[in-house]
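As structure tokens, the structure follows; a few thoughts come after it.
One chain of protein is taken out of this complex; the other chains stay put.
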Amino acid sequence: MQYRNHVIRRVAQALLVIALVYTLVFFTLFVLPGDPIENKLTSPINPLPQSAAEALLAYYNFDLAPLQQFGLTVSRLLQGDLGYSLVSGRSVGELVAQGFSDTIVLAAVAFVFTIALSLAIALTAVYAPGVAVRSFAGSMPIASISAPSFLIGFVLLAIFSFQLGWVSSVRDQGFVSYILPALTLALAVNGPLTQVLIQGLRKAADAPFVTVLRAKGTSERRIALGHVLKNGAIPSITMLALIVGELLAGAVIVEAVFTRTGLGFMTFESVRDQDTPMILAIVILISSVYVGINLVTDLIYPILDPRIVRPARASGRRPRAANQRIERASTAPATAAATPGESPTKASVDA
Amino acid sequence: MSIRLQQDRDIISSSAEPGAIGRLVARLGVADVLAIVVVGLVLLSVVAPGVLAPFDPLEPDDANALAAPSAAHWFGTDSLGRDLLSRVIHGTGRTLLGSVVAVFIGLGVGTILGLVAATFGGIVDAVISRIVDVLLSIPGLLLAMVVVVALGFGTLNSAIAVGISSIAAFTRIMRSEVLTVKDLPFVEASHHLGGSRAYVLARHIFPNSYSAVLSLTALQFGLAMIWISSLSFLGYGAPPPDPEWGLLVSEGRQYVVSSPWLVVVPGLVIAATVLSISRLSQLTRERTAA
Partner (left out) sequence: MTHPSQQQNALRAVTDQPLPLVVERLDVGYRSGGSKRPTGTVRDVSFQVGRGETVSLVGQSGSGKSTIARAVAGLLPANGVVTGGRVSVAGHEVAGFSRKLWRPLRGTTLGFVPQDPLSSLDPLQRVGVQIAQAVQVAGETPRSEVPARVVELLEHVGIRQAATRVRAYPHELSGGQLQRVLIAIAIAAGPKLLIADEPTSALDVTVQRRILDLLDGLREELGLGILFITHDLALAQERSDAIVVLQDGDVRESGAAEDVLLTPKHPYTIRLLSDSPASSPLRYRERIRSAAEHLRTEQRGETTSTAAVVEVAQVSKRYGRDTQSPLALDGASLALRPRSIHALVGESGSGKSTLARIVAGLTSFDEGAVTVAGRGLPRENPVANPFARDLQLVYQNPLSAVDPRFTVRQIIEEPLRIHGVRSAAERRRRVATILDQVALPTSALGRRAREVSGGQRQRVALARTLILAPSVLVLDEPTSALDVSVQAQIVELLLDLRDEHALSYLFISHDLGLIRQIADEVTVLSSGRVVESGPASAALDHPQHEYTRELLDAVPRFDVARLDPSRFEAVG
């Protein structure tokens, strides 16, 4: 029962965060710089025909006070009306849905690549024979963080499209077209995840229980993959939402480099044209994905780690220790960065 | 047990001997030396770009347009025949200054918010923490774009935008560090010796939590550089023709098939700079830890 309350509370918290994001972005975009929409629509260089512009002006009710405008937008949002693009006059909902359907595939492929890459690098950094190989792999995260994604994209493009001609840089080749951009995203975004994974694995590999496993005759392979990996990967679970958020945001650069027309490209265009209803919708979409995944990882955490006592089953034994675990787990990325010579934080992912 | 003891001994001997700095220099690896050289060159480019740059960064040379890297033009030339090396050198100041502004904003505001949240707790902490949650739930680059839309395009505005979007990270690490340090036994011990709240905060809690924040700063500095160049790569930052690193990449895009160095070289310069800065920060951290 208590676990259900816990779930309800967490869901409510997540909804609150999304609502606050919406409010914050709305007032930043609509209110702070005067009336951008009005300026935009009445500007002579606006591509919209006069009649459409006037219809939009009427739709957005600029004569109302900011709070009333906000109320109006929210009530429309609740009815599923996201407004209209100031540039094309088309429905924001349709445009975003169209862009998202392409970019979510890109992000999903990139997500798989990121996990695979992080695991490969982290396992190499901890288990590869030879100190040189291990320390090389160990320095990969910082290299990943340092390389701007457009550099990675152009280098991949130059090698695989222009030099080797394996992938076309213009023609749509279905799934193949996703590979280079997804790889670019994975290379650019994996750094922080890999870093946390390496630390987790190193810590788990040094844990006393590994000695006991070895002493009872468990094979080195099974120790590494069955025990160390499981224990060492738990802290990095809190980073998954972050990774997905970064992948979606990183699409802005990557789609520009690979001239794709997904959500990222739409973001690029909307920011360029100051198409505020579009920007608002995109930001809300991406941060909802982030908050949603964060919520899910939070809720499945107790299933993955039995030490985290669900509120419902909290027994008399060591409740304090269990709470500390939760605390530590949820702040893992932040505290990881705190320890010298170690992981970058959430912020660093944003590269 | 014996292993731990040995390590203890190592620590004792390494720090007890004099000339620690001299020995540190001797211990520097190739990567460290390279990092120092890169950061040195970058700083020189900021202070005196004219000394390093072989050409005028804005002077077109039609005869030499899109020349590949050569002895005369190390980084090649762009579509107007301008020397890319000179443009990179002259662009350093803008990019670096932007990063300094961004980090200054993020560090300043974030540290104060984090310290306030952790010290006062209660409702203050709850409010600040919710704000941080909200800010962190928007990926940094996207948040920076939103702020840029509000502020308008340009070098300074994009730097401010990047700064604002890094506030949450600084706030969170400062808050969690202060909360961690606050619970450490030595803080309690200092109160036990009679230390007042203000004394312990200033003498123990702040210095001990700040070191973690400072190590984030180096990282965040490199990150700010990448974000700022990303924004100008997308065309929201510095306007042409003045050189800026991200802008250089953006300008070279059209010619990426025939002259890939126009995008790759400035991109590599950014990567090398960020990498060197983080390497150096690691080095200084190792020294303070020793």
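Each chain carries a letter (A and B) given by its place in the written order, and its residues are counted from 1.
Throughout what follows, a contact is a pair of C-beta atoms (placed from the backbone, for glycine too) under 8 Å apart; a residue touches a chain by one contact, two chains touch by 3 or more.
Being a predicted model, the structure only gives us computed values, none of them experimental.
Enquirer: In the full complex, which of A:S135, A:Q173 or A:T211 touches the chain missing from this view?
Expert: Going through A:S135, A:Q173 or A:T211 one by one, A:T211 is the residue touching the chain not shown.
Enquirer: Looking at B:G50, B:G121, B:G152 or B:P207, which residue reaches the missing chain?
Expert: In the full complex, the listed residue that touches the missing chain is B:P207.
Enquirer: Which chain A residues touch the hidden chain?
Expert: Touch with the absent chain occurs at residues 207-209, 211-220, 227, 230-231, 234, 304-307, 315-318, 321-322.
Enquirer: At which residues does chain B meet the chain that is not included here?
Expert: 1-6, 8, 10-12, 15-16, 184-186, 188-197, 199-200, 203-204, 207-208
The working rule: only the chains that are shown with their structure count from here on.
Enquirer: Cα centroid separation between chain A and chain B, in whole Å?
Expert: Spacing between the chain centres: roughly 21 Å.
Enquirer: Which part of chain A faces chain B closely enough to touch in the complex?
Expert: 16-18, 20-21, 24-25, 28-29, 32-33, 36, 142-143, 145-151, 154-155, 157-158, 162, 169, 245-246, 248-250, 252-253, 256, 267-268, 271-272, 274, 276, 279, 282-283, 286-287, 290-291, 294, 331, 334-335, 337-341, 344-351
Enquirer: Under the touch definition given earlier, write down the residues of chain B that touch chain A in their complex.
Expert: Residue positions touching the partner: 130, 133-134, 136-142, 145-152, 165-166, 168-170, 172-173, 176-177, 180, 211-212, 215-216, 219-220, 222-223, 226-227, 229-230, 233-236, 246, 249, 256-257, 260, 263-264, 267-268, 270-271, 274-275, 278-279, 282, 285-286, 289.
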